[in-house]
Every structure is written in structure tokens, then in C-alpha cells.
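Showing just some of the chains, left in place.
Residue numbering begins at 1 within each chain, and the chains themselves are lettered A and B in the order written.
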Amino acid sequence: MSKPYLRLDKNDAAVLLVDHQTGLLSLVRDIDPDKFKNNVLALADCAIYFDLPTILTTSFEQGPNGPLVPELKAMFPDSPYIARPGQINAWDNEDFVNAIKATGKKQLIIAGVVTEVCVAFPVLSAIEEGFEVFVVTDASGTFNAMTRDAAWQRMTAAGAQLMTWFGLACELHRDWRNDIEGLGNLFSNHIPDYRNLINSYNTLQSQ
Amino acid sequence: MSKPYLRLDKNDAAVLLVDHQTGLLSLVRDIDPDKFKNNVLALADCAIYFDLPTILTTSFEQGPNGPLVPELKAMFPDSPYIARPGQINAWDNEDFVNAIKATGKKQLIIAGVVTEVCVAFPVLSAIEEGFEVFVVTDASGTFNAMTRDAAWQRMTAAGAQLMTWFGLACELHRDWRNDIEGLGNLFSNHIPDYRNLINSYNTLQSQ
């Protein structure tokens, strides 16, 4: 049995962004679009902030699924980008798995659209190959809450760690003293309530 | 302990449709009727599309439970059809189990009404006999969400894989290149958002 605490380590983790495509996003209805957009970009910002190797993949972007969300493409210009010719489970694509293995990391952070397919399938495959897998649940979306709940139970039963982007950032950062301003900035950009706290604080400080 | 990823294989799976009867359907209140009807027919379409051996069974169709939904009867004219004389757990019916065993498959895909009885009982029995069992949660319905949640926890604890019809289709298909048009058609018929994407795409393509 695995140890109770699979803890993220920024030196041993890679990020996989699976099928965040402009067409597929219209299928996501278990999270409000404003929030979902924010969560996905927050996760991308985390990947960059913690300098994690990141791999992008898409499914059929020439067709109705649409292109990768342009913001993501722009944020990771040098990352491996695997436009899969047909495999639904990205893990069935050799280039994708090779790109992962090339990172040398044993912890995989996964998010994508839709949760029970584009996320759950590679999650289960990766666990089977011995990786420690962390699902960024709030940067993954699907048709409705019922579908999501079923996918979560399947992944949890297999040993996946269910995270959110904020918990992920905190577990990777470990200690505010590593960089107060950088992390504070990241939170301010993606958590309106935190931004308000900071703005109130700064105003009072400067009075 | 079972391996982390019990993966559906279209060559080793059979479908069991349990008690989708016109009277019993009025008991289903954890899923909206429009959506539920669509989900059940989508699962049936998957069974046909992937050419999976399918077994139908009903409970007391002469009485208030009502007949099998006519659409299902029409879609599987040659499938084994077991009108159980009284057994509540379909697995207690020898004909039903024999029909399953006759398929030679070791993966069972199960959906039915109501979830905590007509689905959960044969699910638990099948797991006990060594089958790999996949519950199509969104083609199974019951009285309310609380009842469903309890049933899910019982089945999950026993090792059942919670799926939805869309995840099931994707896991069975594996690669779009096996047949783009057929799968796209199936999705277009049962996912309005996907149909819209395809219609927008086709219109733009033809301009």
C-alpha cells in the first residue's frame, strides 16, 4: 500500500494539460465558465512560476473540437505539444508518454477536458505505470456534477490524489519565505478575495 | 488487490440492461427525464455501435411495473430477453446468468432502474463471481440523490467502476481513427453541445 502522504515536490513534478480546446470547452458545465477559465490559467501560471516541465496535448484540433486555447499556447511556446492523431487516452500516444518520461519526473499533475475521459484515462494509465498522480480537479471540467463525481470515485479508488490549483501551489511552494511577492502576486491575480485583502492591507500600510 | 486500471475492452465486454420499464421509470427522480431518456438510448446505441452482446431483463412486466421501454425492445430484437418471474436480483435468475456466461465476456457493463436495487444487486453478485463490472451511472436512475449516493458508495467499496455512457464510449473506441464518422454521429445524436460544434464547423467548412 502506498504511504499516506504523497506530497508534491517541485523538483520531481511535471504538468500535463490535456485537450483544453476551444470547442471542447463548450461541453464543460460542472464549473461556471468564468471560474473555469480562471482556474485553468491559474494552473498554467503555477506551472510557469514553479518552472515545472509542462506538456500540452490536443485531440483533433482541425475539426469541431477546435484549437488549443490560445492563451495556453502562448504561455508555453517551448513546451512539447502533441497534437494526437486519434488516440483518446493520451497515454496511448507514444510521443506523449515519451515526452513525459523525458522529463525524468515521477510526479504527474494532470488537468483537462473532459474529466472522465481526457483526464481519467491517462490518470489511470499513469498510476498503473507507477507514477504518483495529482489531478487538478478545478482545472478539469465535464458535462455535469454527476459525471464528475463518478470520475472522481474511479480515480480516487485507483490512488489518484485529488487537488485544486491553490492546494497544488501551496504544496509546491512549501514556505512563503521562498518568495513572498511572487506567490502573493499569483494569488492576487487569480483569487479576487485575496486581491481585496492585499489591496486593503496595502492601502492601510501606506496611510 | 485489483490493478489500478480496469480498462474496458470492446472484445471482452457485454451489456446488461436491467428493468428499464415504463412503470418503473416514473420512480426515477435523481436525473431529469429528458436527460435520462437520452442517456439510456445513448448507452443502447453504444452497445449496438460497438457490437457488444447485450442482455435485456425485466421484472414483472405484466403488472404495474409496465413493459420494457419499447425503443429498447426494438433496438435489440435478437438479444436474450429474460422476463424474470420474480427474482429481484437478476443474478438470482439462472437464465440471466447463463446468458451472460454464454457471451464468454469477463467485463460487464450494467445499467438499470432503480440504481440501489436492480443495478447494485447484480453488480455486487457479478464482482463476487470475478467479473470486472462497470456501472453506467447516468443510464441508471433512482428515487433521489441521497439514495444514489449511498448505492454508489456501496458499489465502489466493492470494486465497481463508476462510468457514464460517454466515458464508456470513449474507453471502448480508443482511437478516433477506428471510425471518425460513426462515433461523431453517435455523439451528435446524444450531446446537443457536440452537435452544435459539428454544425458550426460544417457550415464554416462549406463556405
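In the analysis below, a contact is a pair of C-beta atoms (placed from the backbone, for glycine too) under 8 Å apart; a residue touches a chain by one contact, two chains touch by 3 or more.
Note that the structure is a prediction, hence the values are computed from the model and not measured.
Novice: Quick check on the homomer: 2 copies visible, but what's the full number in the structure file?
Specialist: This complex, considered in full, is made up of 8 identical copies.
Criterion: only the chains that are shown with their structure count from here on.
Novice: Just how far, in Å, is the C-alpha centre of subunit B from the one of subunit A?
Specialist: The answer is 31 Å.
Novice: Would you pull the subunit A residues touching subunit B in the complex into a rising list?
Specialist: 23, 26-27, 59-60, 63-66, 85-89, 92, 114, 116-117, 120-121, 124-125, 127-128, 143, 146-147, 149-151, 153-154, 157-159
Novice: In their shared complex, at which residues does subunit B touch subunit A?
Specialist: Residues 3-5, 7, 31, 137-138, 152, 156, 159, 161-164, 166-167, 170-171, 173-178, 191, 193-194, 196-198, 200-201.
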